[in-house]
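Every protein chain except one is present and positioned as in the full complex.
Chain lettering (A and B) follows the sequence in which the chains are written, and residue indices restart at 1 in each chain.
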């Protein structure tokens, strides 16, 4: 027992030593006047704080420091980035935004419209981003035709995770349709486990809901309802049906789910308390951190009924406009490094997602990620690639919030009818227009 | 005391027993969360997942505490919450002193130098107690930007002083109201000035209320999270922000024992203040208002 702390300390010391040595290297480079670029610092506001994510972000930090620039880590944990966004707004209001911030989806456009984001076209041109990035991804990164953000990864949201021992104990296979999901859940419950691990937070409710909608109504309908906000689709029979299926899922979850964090739910699957979880592939970071191997210690599959669809969620770093020459240089270096294979590979291996550039060698990745990459490219060509509503990729934050309210309230209210919820979604969409 | 012979009827004795029973049950209610925190913070992780909340640790360990203090990771920094203590102290100490001083002068002016409209001014300031802090986040951010102290300790000190003086003024006013005005009037007749009277007459008797103001402000500012997170940069975050980051950050299995130890560490200064000075706090708080 007592050896543990001393191990930790020595680990830390070596980390510090490494940092000192890079500092030394950069100092030497500066002194010799070898570095043409002056060294600047970038303050990076992000919420990559949980185990796998933090390790992944650390890779970027080390790469940046190796190029002689400084990384000022401004991590704000909590609430899926909500706290971090508050901090960002406060900083922007005070005219002192960080140089880079984790912003994604349509929100990039909103910050762009405010004229606060810097132009990355020079880096993009040099790196050939137009050819490198799939158009779906590149589109999200551009504002008004200029690159303002750089993608770190592509997450797939519609995954089902399972503990093979639990499935075996219950005598069921990985379900591939919603019906199979329910019957498997029944067996798992009888075997004495929680069938579906879930955390009762609005965004998790919405994550499960959009996956169910995708499964029961298909990706075209999903696009019409949750991306284009077609009121006809939102109020339709298909929507009501999807809502009803969604609510039935409640029966295969446990009572203690209220307010539970997603990674706690994942650890229920890891520990064998629960059989399955519907969650994006960031859950894999937790499995990896626990030292488990995909396909053996845990199973992954497209969420039941959504094998031909891919709900994407892209993490990106947006760059704020800066005037200081050294900071600008550091910022551009950061943008370049984010797309470089070293970071893309290390980051996505740790985080569970797939690289934002499809040209990378995927052999280092596990079977789940390889599957994900294959499906990503296939759905991009054949259709079925849709942005995730629950993760702020599809609609503006206010509409997303209104949808969350409907979904989570419907899910938790024992008496609300599905048709009522569908009508509220229509109202939410109309109010936003 | 207890050796004094008291004649007690059985009914009265029963009454005493019931009295103590109620008090002890209430004490258990208040203690429960703290006990759970302390017990959990010295349990190894496997005991937490195995046992119930209140089961005592079989192998108590201080490892969670040392980890929470200096090793636990938030984001990519693995330095625990210990280092953020300095930030909190650097913010709390000046903010408490300044807001207390201003509150004392205000309370003094409002009670011993009443003028037309002074009560109205007091009521105006009092309303500052009730403004929800979420409302002022954005305008405050902009103001701090204008002043050029955004994301700095100075900015956070200003914020806490600004929203603290409503309470400190309330405390001092209620206290000074109860101090006889005759002394002050006599001093005025002798030609003593505003500050001289404050220094010589009011301040020497103000100890109880200074304790109140300091404790109140210390607790409020030390425990503040919203301002701390919104108006800090990566290097000026107070300890509550570090705690929040730590608690919301997890690798695989959540280390509840480390979370609890970190929470205890972050709470120790205020807990200590309450345990040591709680008596004076309450005495001072009511010293003015009861007789007023």
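Assume a residue touches a chain if its C-beta (ideal position, glycine included) is under 8 Å from a C-beta of that chain, and two chains touch if they have at least 3 such contacts.
The working rule: contacts and distances are computed from a predicted model.
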Item to check | Which of "ABC transporter permease", "Phenylacetate-CoA oxygenase subunit PaaB", "Inner-membrane translocator" or "Regulator of Ras-like GTPase activity (Roadblock/LC7/MglB family)" matches, in UniProt, the chain that is not displayed | outcome: "ABC transporter permease"
Checklist entry - Hey, which of A:135, A:255 or A:361 is the one touching the hidden chain? => result A:255
Item to check | Contact with the hidden chain (one of B:88, B:106 or B:217) | outcome: B:106
Checklist entry - Just one of B:17, B:53, B:186 or B:205 touches the chain that is missing; which is it? => result B:53
Checklist outcome for this item: Only one of A:72, A:110, A:228 or A:308 touches the unshown chain, namely A:110
Checklist entry - Hey, which chain B residues sit against the chain that's not shown? => result 19-20, 22-23, 26-27, 29-34, 36-37, 40, 52-54, 102, 105-106, 108-110, 113, 115, 118-119, 121, 123-140, 143, 162-163, 165-166, 169-170, 174, 193-195, 219, 223-226, 240, 243-244, 247, 256, 259-260, 263-264, 266-267, 270-271, 273-275, 278-279, 281-283, 285-287, 289-292
Next on the checklist: Tell me which stretches of chain A touch the chain missing from the display.
Outcome noted: 79, 82, 85-86, 89, 92-93, 107, 110-111, 114, 200-202, 254-259, 396-398, 400-401, 405, 408-414, 431
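In this section, only the chains that are shown with their structure count from here on.
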Next on the checklist: I'd like to verify one number: the distance from the centre of chain A to the centre of chain B, where each centre is the average of its C-alpha atoms, in whole angstrom.
Outcome noted: 38
Checklist entry - For chain B, which residues count as touching chain A in their complex? => result 49, 61, 63, 66-67, 71, 73-78, 137-138, 141-142, 144-145, 150-151, 229-231, 233-235, 241, 244-254
Checklist entry - Which bits of chain A are touching chain B when the two form their complex? => result 1, 4-5, 8-9, 12, 15, 43, 46, 48-52, 54-55, 57-58, 61, 72-79, 83, 86-87, 89-91, 93-96, 98, 261, 263-264, 267, 270-271, 286, 289-290
